[in-house]
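Since the structure comes first, as structure tokens, the remarks are kept for the end.
Heads up, one of the protein chains got dropped from this complex, but the rest are sitting where they should.
Labels run A, B and C following the written order; every chain starts at residue 1.
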Amino acid sequence: MKNEMTIIYLITTGGTIEKVYSEQTGSVQNVDNKIDRYLRMLRLPDSEVRVMPLMNKDSLEMDREVILKTVKELLPEDVPIVITHGTDTMVATGLYLQRAIPELKIPIVLTGAMTPLGFEGSDGLQNLTESLFAARVLDPNFYVVMHNQVFPVHRVGKEQSLARFVWDEKKLE
Amino acid sequence: MKNEMTIIYLITTGGTIEKVYSEQTGSVQNVDNKIDRYLRMLRLPDSEVRVMPLMNKDSLEMDREVILKTVKELLPEDVPIVITHGTDTMVATGLYLQRAIPELKIPIVLTGAMTPLGFEGSDGLQNLTESLFAARVLDPNFYVVMHNQVFPVHRVGKEQSLARFVWDEKKLE
Amino acid sequence: MKNEMTIIYLITTGGTIEKVYSEQTGSVQNVDNKIDRYLRMLRLPDSEVRVMPLMNKDSLEMDREVILKTVKELLPEDVPIVITHGTDTMVATGLYLQRAIPELKIPIVLTGAMTPLGFEGSDGLQNLTESLFAARVLDPNFYVVMHNQVFPVHRVGKEQSLARFVWDEKKLE
Partner (left out) sequence: MKNEMTIIYLITTGGTIEKVYSEQTGSVQNVDNKIDRYLRMLRLPDSEVRVMPLMNKDSLEMDREVILKTVKELLPEDVPIVITHGTDTMVATGLYLQRAIPELKIPIVLTGAMTPLGFEGSDGLQNLTESLFAARVLDPNFYVVMHNQVFPVHRVGKEQSLARFVWDEKKLE
């Protein structure tokens, strides 16, 4: 019974974690879903991660309504959801989802990266590993999970100069 | 307040996760603590991981008494403990610790790897990432954490042919 | 006698091969010499590579006079020279050096990368490996060495859309 597969939804929306280097332009861009390739580096013998590539956008142009619609469609299945997202607007998207979904029976985990997956010094695979783990063990709530940290979305802010998230004690629910 | 550092002890004992390839003998061996090098690949902005290299032994010759003694000395500090260990005897060591420590106020997480850190296809960094995360979020208990799975030590067994751990429903407390 | 060290000069000037990802700006930049770090991944038991970080510039703003001055100062030592360079203007720099140095007793090898060192799919370490090898075995001349190819600088052109160099049959000496 316990040795059955656990389903986790992984919604990808773009952001730094999925950026690629373009040899033609010499810049980094969101072109395509690249998380699949890195997911295959992880051993997940009893987890079935269902990747849903939703969009490939930069953090600043995220379409929150589309994300909300997708999350709402998945909620009846009662399985945890991980959302990869640009870090600049990750908290705003998390708060938007939280306001729109008052009742939650699963954990919804937002994650991303400061440096794209596969670039030297990337935190992408670490954050992906942590988020899939968080999705299995955390209580129902909306979280940001990165860098061995867990933040409820209403208590977190990005510290741009340090390239990390920190607790925001001033924020109220 | 919440932006303070969290301490995690990481006791290393050898096992596959720390094996290195010897160019002189053409075999893999436990020579020295090598977890430090891989730990530096992880971003842990608010975690202070204190590595305690205890021994460098193969799974079969683990000295459980030394591990127990070290764990007992750390318990009064009330901070979570991760122990890297050979996978063949990881469960036995976990059960030994559990029997000897009836009262526990922190999570104690055993982890390791099927393929050494830094070898192609290694699960070492994934398991290390998950265990440091588990140490921060799980309730007090003795666990095996690997491959996106969390097992209490009295409910788990190694499935050698599959190179993974599975739930052992028959085991009694 | 033959087991003595061979000296190779490695002049670094920036270009894609040395670009790094900036977490603050989300773009790739030439900030600092990073070839040292990758050079240490190579085994060079009888080669003493003397790295000379000359500048950290994008291909378009290369200062050829400074490169020429440095090369001329090294010529009396009679040891091969590798120059890492942006690929867009690599050929122009090679032709400039060739015109200014009519007599050559060593090979001068220009190399670079289409994707920065340490980024997924980078050709940087391959090109660095090949260039150091070329510096030891090729006859005196000015070369572009990349992707298992050797071109005299007056017979080569960059094919931007294919992210590679090709023979330019039309060029005259």
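The criterion applied here is as follows: a residue touches a chain if its C-beta (ideal position, glycine included) is under 8 Å from a C-beta of that chain, and two chains touch if they have at least 3 such contacts.
All values reported here derive from a predicted model rather than from experimental measurement.
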What are the shown chains that the left-out chain touches?
B, C
Which residue, B:Glu103, B:Glu120 or B:Asp139, contacts the hidden chain when the whole complex is considered?
B:Glu120
With the missing chain put back, one of C:Ile11, C:Ile35, C:Leu54 or C:Ala134 would touch it. Which one?
C:Ala134
Residues in chain C touching the chain absent from view
1-3, 41-47, 114, 123, 125-126, 129-130, 132-134, 136-138, 146-150, 155, 162, 164, 166-167, 169
Residues of chain B (touch criterion as defined above) contacting the omitted chain
16, 19-21, 23-24, 26-28, 114-121, 160-161, 163
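Rule of thumb we're sticking to: only the chains that are shown with their structure count from here on.
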Linking chains that touch, what shape results: line, ring, star, complete or other?
line
Most distant chain from chain C by Cα centroid
B
If more than half of the interface residue numbers appear on both sides, call it same; otherwise different. Which is it for chain A and chain B?
same
Whole-Å distance, C-alpha centre of chain A to that of chain C, is 40
Whole-Å gap separating chain B and chain C, where each centre is the average of the chain's CA atoms
45
Two or more other chains in contact with one residue: find those residues in chain B.
none
